[in-house]
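A protein chain is absent from this complex, but the other protein chains hold their places.
Note that the chains take the letters A, B and C in the order they are written out, and that residue 1 is the start of every chain.
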Amino acid sequence: MILLTGFESWGKVPSNPTEELVEELSGDGVAGEVLPVSFRRAGERIEELIRELKPEAVLNLGLAPGSPVVRVERVAVNLMDARVADNDGFRPVDVPIDPQGPGCYFSTLPTREILEALRVRGIPAAISYSAGTFLCNFVMYRTLRILDLLGLRSPAGFIHVPYSTEIAARMDRPVPSLPMDLLREAVEVALGVISSASQS
Amino acid sequence: MILLTGFESWGKVPSNPTEELVEELSGDGVAGEVLPVSFRRAGERIEELIRELKPEAVLNLGLAPGSPVVRVERVAVNLMDARVADNDGFRPVDVPIDPQGPGCYFSTLPTREILEALRVRGIPAAISYSAGTFLCNFVMYRTLRILDLLGLRSPAGFIHVPYSTEIAARMDRPVPSLPMDLLREAVEVALGVISSASQS
Amino acid sequence: MILLTGFESWGKVPSNPTEELVEELSGDGVAGEVLPVSFRRAGERIEELIRELKPEAVLNLGLAPGSPVVRVERVAVNLMDARVADNDGFRPVDVPIDPQGPGCYFSTLPTREILEALRVRGIPAAISYSAGTFLCNFVMYRTLRILDLLGLRSPAGFIHVPYSTEIAARMDRPVPSLPMDLLREAVEVALGVISSASQS
Partner (left out) sequence: MILLTGFESWGKVPSNPTEELVEELSGDGVAGEVLPVSFRRAGERIEELIRELKPEAVLNLGLAPGSPVVRVERVAVNLMDARVADNDGFRPVDVPIDPQGPGCYFSTLPTREILEALRVRGIPAAISYSAGTFLCNFVMYRTLRILDLLGLRSPAGFIHVPYSTEIAARMDRPVPSLPMDLLREAVEVALGVISSASQS
């Protein structure tokens, strides 16, 4: 069982493609969960899910508005620094996620293999070294922290996707995008690489 | 007969999607032509084609590296100002295309209808008010100028497309893109709108 | 007498540096005027000023949010296409500025000399081929149109400036900027080139 998470919409984002991706890819060895854009609630839910499911691997998804490519994140930092409030009205500034935790965690997914597999399939992708300091970084850090505290060795990490082309076509300013079917294929490719790596 | 033109590659551009688009969409009422990235040769060829074919409409295509959306151009200016030399080594700076021509021509295509038709089909698009001062603007201006001089009322104009996703996946830096099948659909949609408008 | 115009603030722009620039550089052969961000009122005011002052030259200034350099505009197009309403609530879409006017006017200022003079003074600058389709393009077109209709040969044109560094330092997101004293020097340099050219 691989745990796959996405996010609901927030702020000015008209629609978050990771919500749909998680719904479509759930089932068949994948437990999907759409997380709230709330530090407190997302943090609690991630912990519950990991304790309950003891997943073989965790792949967190999020939207990177403005990114033209799929970004395979490498690093989660122990920091919350929000330019806007989350959906609960909470806006932490320069606060550690876990005062007892290390400064950062690296993704334990096979990031290079995922990158190569994506590009071979014709999906533009890059390794990224910062998942920001808002909910995406938070969920990546929390996931790796909880796995660490529980002594679980399941690989985990985060992938940022661009806007979907379908959403971009309805926006009133030009934004980079990739079609939903390519975003879905990207997540499937990543899940495939993670699955193979876990079994070997 | 609609004349549809694209361009071969130039400079650091690894591959120009308009070359493939023109080849694929030729035939069946569409005369396709891949133009050289040469002010002199492209200018001569455009004139020959228009004199010979007397097309009902002209749609020129070009690549806009860095654009995240399909750009329907509105204006061609009577200027050549090249930051790099063309494929013949010619690099005009601040030179009129035609000293006898007007300062600019507007697209005579139904640009708003094309825009709306693209967006309805889920293709991100925008109206653009500058086609630059290199070959794309040149071909748009030359086409409209020749039609004007010949007294032909065929509508003509230019559409810029982003990099194709297939090319973007092989580039070593993140660039915005749209898949080839969506670019092809965009051109088909534009040709359809142009065709309907010409017949009405 | 050179007519120098700027604009008041509009939309989300916290402060428009051209307002201050016009106030500081008025007097001593320069008639300064801060225009309203209103198509109707700015158009009327420009006409009054030109009829009344019969200026030897006109330099219109405007803010280009997001531009990192001073932009010497080359082309004004006969089009209004506003993504937001002006300060009177007017939002024209794809409407000609003057149905009797030509498709575009070129700047009649010595744009290359201004560009070179700016760069020699260490001020980053570029020639631009689109002043947009909002108030800036409108005022440039209107100015050149009125001069044309009145048969005046006074050179006229438009310069876009970036945000001032002083404003950028108070904004909550990173924006390119140049300090007010450099923006002032840029306008003084341009006025100097225009003055010399007019007298020769």
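FYI, a contact is a pair of C-beta atoms (placed from the backbone, for glycine too) under 8 Å apart; a residue touches a chain by one contact, two chains touch by 3 or more.
All values reported here derive from a predicted model rather than from experimental measurement.
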**Request:** Pick out which of C:N60, C:T133 or C:S177 touches the chain that's been left out of the picture.
**Result:** C:S177
**Prompt:** Looking at A:V77, A:L109, A:I146 or A:M180, which residue reaches the missing chain?
**Reply:** A:V77
**Fill in**
Checked against the full complex, the residue among C:I2, C:L21, C:I97 or C:I123 that touches the missing chain is C:I123
**Asked** Residues on subunit A that touch the omitted chain in the whole complex?
**Response** 74-75, 77, 79, 81, 94, 102-106, 112, 127, 129-130, 132-133
**Residues of subunit C (touch criterion as defined above) contacting the omitted chain** = 67-69, 118-119, 121-126, 165-166, 168-171, 174-179, 182
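As a convention for this text, only the chains that are shown with their structure count from here on.
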**Prompt:** Most central chain by CA mean?
**Reply:** B
**Prompt:** Taking all residue numbers at the subunit A to subunit B contact, is the shared part over half or under half, that is, same or different?
**Reply:** same
**Complete:** Per the C-alpha centroid definition, the whole-Å distance linking subunit B and subunit C comes out as 30
**Request:** Round to the nearest whole Å and give the separation of the Cα centres of subunit A and subunit C.
**Result:** 46
**Asked** Among the residues of subunit A, which are close enough to touch at least two other chains?
**Response** none
